[in-house]
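Note that this complex is displayed minus one protein chain, with the remaining chains in position.
Note that the chains take the letters A, B and C in the order they are written out, and that residue 1 is the start of every chain.
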Amino acid sequence: MKNVPPQTFKTAFRILWVDTDAAQVVHFSNYFRFFERAEEEFYRYLGFDFGDFGRKGLWFPRVEVFCRYKKPARFNDLIEVELTVEELREKSVRYGFKVANKESRDVLANGYLVAVVADRQTGKSVPIPVDIVEKLKPFHK
Amino acid sequence: MKNVPPQTFKTAFRILWVDTDAAQVVHFSNYFRFFERAEEEFYRYLGFDFGDFGRKGLWFPRVEVFCRYKKPARFNDLIEVELTVEELREKSVRYGFKVANKESRDVLANGYLVAVVADRQTGKSVPIPVDIVEKLKPFHK
Amino acid sequence: MKNVPPQTFKTAFRILWVDTDAAQVVHFSNYFRFFERAEEEFYRYLGFDFGDFGRKGLWFPRVEVFCRYKKPARFNDLIEVELTVEELREKSVRYGFKVANKESRDVLANGYLVAVVADRQTGKSVPIPVDIVEKLKPFHK
Partner (left out) sequence: MKNVPPQTFKTAFRILWVDTDAAQVVHFSNYFRFFERAEEEFYRYLGFDFGDFGRKGLWFPRVEVFCRYKKPARFNDLIEVELTVEELREKSVRYGFKVANKESRDVLANGYLVAVVADRQTGKSVPIPVDIVEKLKPFHK
């Protein structure tokens, strides 16, 4: 019986000038870069060893990504990205993301990213390493 | 009765070095930039006047985007992006995209992008201008 | 007689996966984005009001930029960017940058960026506002 609510991971950063486009808002493709940045900071928070992972020839190809945009973000805005583990399978993990303006609390966008773990030599997906699975579990809804 | 199959628009370009990441494949976020590039070339193909559109204070915010990745693209690959009009409403259009390796014919990714037309002053969406709707119709499935 | 050494401004951040290219190092163009990020954080540190600046229709076009690369930076490296004011004129400022690996202390790159202040309506450069000049002076060598 699961009574403990899933944990979430949050990180905040400023919108850079280079993130904007001629509509004077953040280019839509950059939200995926924000998702990935939150994912990277999440892994560091979990104590994950990127160097070791890379030396084993493993990486995280993306299988499917999605984003729905609510309100624009502008240069110098402080945004907060919240990450949850929406789905955790043997060979894939689906992270959910919510991007909000940290000052106004407006939700700007939400989306997800499905990643697998693959062996760079063979190009094939492999089971997510057990130590990673254990670290992800508390964040799984 | 609609007997004419919808038209599709295709464009091809090379993967640049800067499009790749340390996995030696195209970074997943760049597919959205390829989608948008195809959309821009499609508008030029339709004879759309970007300057006039911009001077009227109109632009194309994105509402929702999605991509599913099948196979990676690598530096110097020649890719082809195929665009179709999947849905055409009063205030929004949904473009579908298929990205293939033009030489091997392998499908690399497919996805979509829902755009609206908005007035930059008010921030509100407005009906898609009639002349654009007319140009989009033959591409609508 | 100037006896006080110029102040420097330092900021540190992690290399993101998207910053890398297929050589598994940071793409050379991204160092200019790091320079600009340091410049933006420096302005925030000085208490500069970006919103007010933008509402006056002012911005900072770049006139000249340069970078020399010494050693590569890789994914997940913690880098430190040091900014100095190398030259301060009525209408332009030249920032110098040094990028180092914060852990190994290796210098990775150094370069500069000459910016002016321009009026977006006229497209012409204008004198740097006095309050900015005063804030920059202690950082001027």
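By our rule, contacts are C-beta pairs under 8 Å (C-beta built on N, C-alpha and C of every residue); 3 or more make two chains touch, one makes a residue touch a chain.
Since the model is a prediction, treat every value here as computed from it, not as a measurement.
Determine which one of B:40, B:64, B:82 or B:106 touches the chain that has been left out.
B:40
Quick one: which of C:16, C:67, C:107 or C:126 touches the chain that's been left out?
Considering the complete complex, C:67 is the one touching the chain left out.
Applying the definition given at the start, please give the residues of chain C touching the unseen chain.
23, 25, 28-30, 32-33, 36, 59, 61-69, 72, 120
To test your reading of the contact rule: which positions on chain B touch the chain that is missing from view?
14, 16-18, 33, 36-37, 40-41, 44, 50-51, 54, 75-76
Contacts of chain A with the missing chain: which residues?
Against the missing chain, chain A presents residues 17-18, 20-22, 24-25, 27, 29, 74-75.
We take it that only the chains that are shown with their structure count from here on.
Please decide if copies chain B and chain C contact each other with the same set of residue positions, more than half shared, or with different positions, and reply same or different.
same
With chain centres taken as the means of their Cα atoms, state the distance from chain A to chain B in Å.
Between these chains, centre-to-centre, one finds 24 Å.
Return the distance between the CA-based centres of chain A and chain C, expressed in whole Å.
Inter-chain centre distance comes to 28 Å.
Where does chain B touch two or more other chains at once, residue-wise?
25, 29
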